[in-house]
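All protein chains but one are shown in place.
Right, chain A next:
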Amino acid sequence: MGNDARTQDAAASVDFEEVQATQQFKDLRKRHRSFVFPMAIGFLLWYFAYVILAAYAVDFMSTKVWGNINVGIIMGLLQFVTTFAITGWYVSYSNRRLDPIAAEIRHGIEGHDYDKSGNSALGGGAK
């Protein structure tokens, strides 16, 4: 079937350090990290701000806004909204900015562009 998570054949002879050093791969890594790190820090800060307010600013969180609905419930529901929003944002970012370049590098590797012997194998154009 060949659908194991780590089929060895395509990647066995690849010089991964060479791939890692290419500008294309550095770009991919930069695009990935420059999205996920700030986003992760952002949602964690927003979540902890919420937790700290719930623990130490009870009066503020208990302020009634509309009927019996108070600030705490609104902020809690906003956590749901931001979670859904970040999810959607990440998917669209990955589809546009990460997947195409990742696929290009993958095809390069599978086409033996980075084999350890140093010279590209003949099968390079097969993909």
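FYI, a contact is a pair of C-beta atoms (placed from the backbone, for glycine too) under 8 Å apart; a residue touches a chain by one contact, two chains touch by 3 or more; residues count from 1.
The rule is simple: contacts and distances are computed from a predicted model.
Engineer: Name the chain not shown, per its UniProt record: "histidine kinase", "Phosphonate C-P lyase system protein PhnG", "CheW-like domain-containing protein" or "Putative acetate permease"?
Structural biologist: This omitted chain is identified in its UniProt record as "Putative acetate permease".
Engineer: What residues on chain A make contact with the chain left out of this view?
Structural biologist: 1-8, 10-11, 14, 16-17, 19-20, 25, 28-29, 32-33, 36, 39-40, 43-44, 47-48, 50-52, 54-56, 58, 61-62, 66-70, 72-73, 76-77, 79-80, 83-84, 86-87, 90-91, 94, 99, 102-103, 105-106, 109-110
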